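A single protein chain has been omitted from the complex, and every remaining protein chain is retained in its original position.
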Amino acid sequence: MLSQHDNELLTRTNAGTAMGDMLRRYWTPVLLSRELPEPDCPPKKLKVMGEDLLAFRDTTGRVGLVEPVCPHRGANLYYGRNEECGLRCVFHGWKFDATGQCVDMPTAPAGSRYKDRIRIKAYPTCEAGGYIWAYMGRDEHPPAMPMLAFTQVPETHRYVSKKWQDCNWLQCLEGAVDTAHFSFLHMILGTKDMDQMQAMEQLRHAALGAQVVRNDRFRWVRDDATPSFTVNEMDSGLVIGAARRADGEDLYWRITHYLLPHHALAPSAFPGENYHGQTFVPVTDTSCWIYTYTWNPDRPLTEEEIALAQGGHTVHAQVDAHYVPLRNIRNDYLIDREEQKHRSFTGITGVSEQDAAIQDSQGPIADRTREHLGATDVGIVRLRKLLLTQVNASAHGEAPSALAHPKAYCVHSGGWVAHQSRSLEDVMVERFGNAHGISFPCSAAAQEKPVSDRTN
Amino acid sequence: MLSQHDNELLTRTNAGTAMGDMLRRYWTPVLLSRELPEPDCPPKKLKVMGEDLLAFRDTTGRVGLVEPVCPHRGANLYYGRNEECGLRCVFHGWKFDATGQCVDMPTAPAGSRYKDRIRIKAYPTCEAGGYIWAYMGRDEHPPAMPMLAFTQVPETHRYVSKKWQDCNWLQCLEGAVDTAHFSFLHMILGTKDMDQMQAMEQLRHAALGAQVVRNDRFRWVRDDATPSFTVNEMDSGLVIGAARRADGEDLYWRITHYLLPHHALAPSAFPGENYHGQTFVPVTDTSCWIYTYTWNPDRPLTEEEIALAQGGHTVHAQVDAHYVPLRNIRNDYLIDREEQKHRSFTGITGVSEQDAAIQDSQGPIADRTREHLGATDVGIVRLRKLLLTQVNASAHGEAPSALAHPKAYCVHSGGWVAHQSRSLEDVMVERFGNAHGISFPCSAAAQEKPVSDRTN
Partner (left out) sequence: MLSQHDNELLTRTNAGTAMGDMLRRYWTPVLLSRELPEPDCPPKKLKVMGEDLLAFRDTTGRVGLVEPVCPHRGANLYYGRNEECGLRCVFHGWKFDATGQCVDMPTAPAGSRYKDRIRIKAYPTCEAGGYIWAYMGRDEHPPAMPMLAFTQVPETHRYVSKKWQDCNWLQCLEGAVDTAHFSFLHMILGTKDMDQMQAMEQLRHAALGAQVVRNDRFRWVRDDATPSFTVNEMDSGLVIGAARRADGEDLYWRITHYLLPHHALAPSAFPGENYHGQTFVPVTDTSCWIYTYTWNPDRPLTEEEIALAQGGHTVHAQVDAHYVPLRNIRNDYLIDREEQKHRSFTGITGVSEQDAAIQDSQGPIADRTREHLGATDVGIVRLRKLLLTQVNASAHGEAPSALAHPKAYCVHSGGWVAHQSRSLEDVMVERFGNAHGISFPCSAAAQEKPVSDRTN
């Protein structure tokens, strides 16, 4: 439970708000790289934390991210021509490059240098992991890019997507670090369905040669609704472990990372399985983009895995051409009440869509003043506490310390089965070789990867 | 004409307003019973006087009407599973029964009794006359249900529906007690059309053996636009009589009841004909549900009568699967200007739709400060006066006296032809056997009717 003041503090992100200023200190994904597929392709309108922006890829491939308003007469540069290293306003021909500099002003008298004094607001960008990232903060020099594991593997080893969501960013992020809800929201009803699913998954793993431990994780998750949480701080955020009773004296651990300020990794992967993560970026305070990524540090994703992700399986949503989920708040997520009665807990198809439904249902901005939190909500409580500390420090002018630790973002989250005597640290070392899950470089392939990402 | 203050007083119904509090002292219909067709069926979202609520029918058939927000993390219980006498939140499994009590909390440690202290807001409900009713007031014990005649006849003797309307509840109610407008809004043009309609109606009545008096009511209504009003008070509201010149020294009386706080009965029925009534329930202050009922105290409705009502004839509207009229403000009621020129006064098909068009046209909330009322508006003036008295008394803490007279709701309204020397009281006794139209029990059938309605 939060005070109204703290709820506002954490959820408001427009320029000038404390949280908005804090988020702007970090690099943030703003588009899929494939949304600007080639040099001089059509520009894209976007909105990030309440700011209307325009992105374009110039003739050299560089991405400009600018305020879309032409300073001459206020026409929108979205209608502009993307030509010869700049965007030209179609009203009277003023032209701007990717840094926002006016580079041509045909309405000015011959020989005039007036254009040199005209700039539009532009944010530094870079590309990494299949996304275009922007630095929207006030510092002259952007910080180093966080070395998130999925950005460190070859392009073949990952699949990235994005999806629209109709609520405030924070309740989506909270949903991601709340591993307790798996005992309900994503549950399958009926032992038979569960057995079939388990069997199919084992087969797929065997075919891939993954080091699958013998496990019954669906059963363990279903049968223990009160996982025991341990939360450890690290340079880049939090390690959040939730332990459920497995068989005998074993515990089934599901471990997720929260990485400052808006990333969360999924808790499901056993060794050899693919890893998943999400980054939550406010569009307005009542909508956000969820950037979703799947990667494997050790091998390329298979065609089947990519087809499944594209089709809206695993953590990815099934989306339309505008990246809006096909099952969304406007069509009640196509909830099927018969399905809910007999086969799945929600009657909604898709893990991503189940999350969206329940997060949207908390309201455009969840009211956290009336909650009743308990032991299984410890991950969320710690997340909020860290965010409040960070946002208050940032409001007092402190640069976030996480910015100094880009390698501490190169982590993996996932699952493990261990004897009940083992601590979270023990489990992390056993599963990931490191108490915080850091593995840098994250794979042999990454070591050989040429540095192709650049900062504009 | 009202002051701005009084117009606001009568039209604002959210919780905390004077009118909202007064309306909440009475039982109010909130759904058709058939919208929750069976035990454990899908829950229904609804909004009543600005309050977002959730209705569900539990395993025993009992209807719960609750605030839809789970007190754990604020997820909406609409997505919940309706299972084993309670609604279970799909986020983390908290479960609530029809009284709002938390009856299961799987995230709590074994043995915890914390759930016993957790409740969600729930309103008492009952079912009567094919509707689900709720008591949303503050008193611990709800009042007795009003014995509206249509609720006292066997199910076979009635047809009930509902329709959406895009304006404030009060202008709909005013339209119902304003019997003067029949000379225009519902008029048919051309003697030939009128003769045909009259003939068809006589035939239908004859087939049913109804005691139809010789009458030319269409002609009388058309030819006298200045009915003379008499309004009498009674324990449950008002008897409103409007007398038009008939043939010779006779008057044609059309009599309607206004029953506190939101019911009105139709003035058309001659002996043997079906009776009609409506209840007006605010959704917001600019939209309402109109619950509409047709009944016959003496016999089951025929299949043809039910088919006509379902098809949007008589006082019922032609609606879609969500009970929104097919002809509505968004499609201009499919007004046909050629039809208006030659065959009907409005060019809009359907008595219900004609009412809706003109009531919506008064604006989202009618501005009563600029009206010019006259002698034919006496019914409306008296309705407003009574409502103002009642709402002010209620605001001073007085319980409405009508609550003590549930039998005074068992009335019938309709038409009669009488010599011009007779008073409204005389006419009521002649037509209904009682100066106020009360007939309790309302029919032989009703006396034998088993008491199947219950209060939850």
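Letters A and B mark the chains as written, and numbering starts fresh at 1 in each.
Heads up, the rule we're going with is that contacts are C-beta pairs under 8 Å (C-beta built on N, C-alpha and C of every residue); 3 or more make two chains touch, one makes a residue touch a chain.
Note that the structure is predicted; figures quoted are calculated from it, not measured.
Q: Kindly state which of the options B:Gly61, B:Gly190, B:Gly311 or B:Gly363 is in contact with the chain not pictured.
A: Selected residue, touching the omitted chain: B:Gly363.
Q: Among B:Ala144, B:Ala225 or B:Ile306, which residue is in contact with the omitted chain in the full complex?
A: Residue touching the absent chain, from the options given: B:Ala225.
Q: Have a look at B:Gln165, B:Thr376 or B:Ser413 and name the one touching the chain we're not showing.
A: Once the missing chain is taken into account, the touching residue is B:Thr376.
Q: Check the options B:Thr346, B:Gln390 or B:Ser413 and report the residue that touches the missing chain.
A: Looking across B:Thr346, B:Gln390 or B:Ser413, the contact with the absent chain belongs to B:Thr346.
Q: Touching residues of chain A against the unshown chain: what are they?
A: Residues touching the hidden chain, for chain A, are 40-42, 69, 71-76, 78-79, 81, 89-93, 106-110, 114, 118.
Q: What residues on chain B make contact with the chain left out of this view?
A: 180-181, 183-185, 225-226, 335, 337, 340-341, 345-346, 348, 354, 357-358, 361-363, 366-368, 370-377
Convention: only the chains that are shown with their structure count from here on.
Q: Using only the C-alpha atoms, find the rotation that maps chain A onto chain B and quote its angle between 0 and 180 degrees, to the nearest 5.
A: In degrees, rounded to 5: 120.
Q: Counting only Cα atoms for the centres, state how far chain A is from chain B in Å.
A: Distance between chain centres, rounded to whole Å: 51 Å.
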